[in-house]
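This part shows subunit A:
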Amino acid sequence: MSHATGIRYLKDGVLPHMWCPGCGIGIMMGAMLRAFEELGYTNRDTVVVTGIGCTGKLDDYLVTNALHTTHGRALAYATGIKAFNPKLNVVAVMGDGDSVTIGGNHFIHAARRNMDLTAIVINNFNYGMTGGQVSGTTPGGRFTSTTAWGNPERDFDICALAQVAGANYVARETPYRGWELKEAIKEGLGRKGFSLVEVFSPCPTHFGKNNEMKETRQMLHWLKEKALPAEEYNRLDKEAAEGFFPVGKLVDRHEPDFNARYEEIRQKAMAAKKG
Partner candidate 1 sequence: MAEKKERYEVILAGSGGQGLVLSGIMLAEAAILEGKNAVQTVSYGTYVRGGFSMAGVIIDSEEIIFQEVENADVVLALTEETMEMYEPLAKEGATVVYDTTLIKERTGKGLFGHPFTDMANKMGNVGMVNIIALGYMAKKNGIVDTESLAEVIKRRFSGKTREANLKALEAGIALAV
Partner candidate 2 sequence: MRSEAKLMQGNQAIAEGAFYAGARFYAGYPITPSSEIAEECSKRMPLVGGVYMQMEDEIASMGAIIGASLAGAKSFTATSGPGFSLMQENLGLAVMGEVPCVVVDVQRAGPSTGLATKPAQADVMQIRWGRHGDQTLIALCPATVAECFSLTVTAFNFAEKFRVPVIIAPDEVVGHLRENVIIPGPGELEVIERKQPSGAPASYKPFTADADGVAPLAAYGGDYVFHVSSSMHGPEGYSNNEPANATWRVGQLHRKLEMHRDEIVITKTFDADDAEVLFIAFGATTRASRAAALELRKQGVKAGVLQLVTLWPFADREVAKLGGRAKTVVVTEMNYSGQVAGEVRRVLGSGADIRQVNSYNGQIIRPRAILKAVQ
């Protein structure tokens, strides 16, 4: 049996990619494209929507339909595409700045509407593209180029946010778990309604360098050691869980998505108009 490579979705001559050695975006992209292939996605039926930042560069590598948008607004554009043409596979690929910092409002409302979209979020805890500034997901106390003395703010838990906002499917993975990452993206893509796959990702160039993980392997080691499968994590008490984070499937629901609800309302309106 041959494994999916996803190479059919890659533009000729674009490799090697631009991301730093040790960055998780390339691994995520590979996982996403293998998931596309395993699901039988075609270029014409797929639209990849990106925002701004390191992750926002991803569309340039692809031969699927793509829309490279403004910072934080990828989900708003994706919503318009999916609402008008429910047959399309619409994937919004974002960083932590796009998804829950500048674009947080769109994130919670896309989840609330249960838009049939898959959001893949690279969370590298800082703004990598522009020099490692603080983000809405930078943990408290951590150092970035704009929190020189440590971050006084708390960080968002993106998965928890998606869960309370109404997402149908939520998973967290890391580039260390490449197979599981691909499987999570595949399950998210296949799920009707809003799905989120958050990818905790190394940024050795900025976040790692500023936080005593200068070497890529140190960041990967951290992601390996501290990631616990959700069921294992949930068995720990608060004290024991300190420093660890859950990975794998965190939310698993089957609520009707926006398009299904809209169509139901539309049918009612048509009937009322006729009657």
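Selection rule, in plain terms: all candidates are chains of the complex that A comes from, given by their letters.
Throughout what follows, a residue touches a chain if its C-beta (ideal position, glycine included) is under 8 Å from a C-beta of that chain, and two chains touch if they have at least 3 such contacts; residues count from 1.
Predicted model only: the values in this text are computed from it and were never measured.
All listed chains 1 or 2 share the complex with subunit A, though the touching one is 2. Against candidate 2, the residues of subunit A that register as touching in their complex are 11, 43-45, 47, 49, 52, 57, 59-60, 63-70, 73, 76-85, 87-88, 105-106, 109, 262, 265-266, 269-270, 273.
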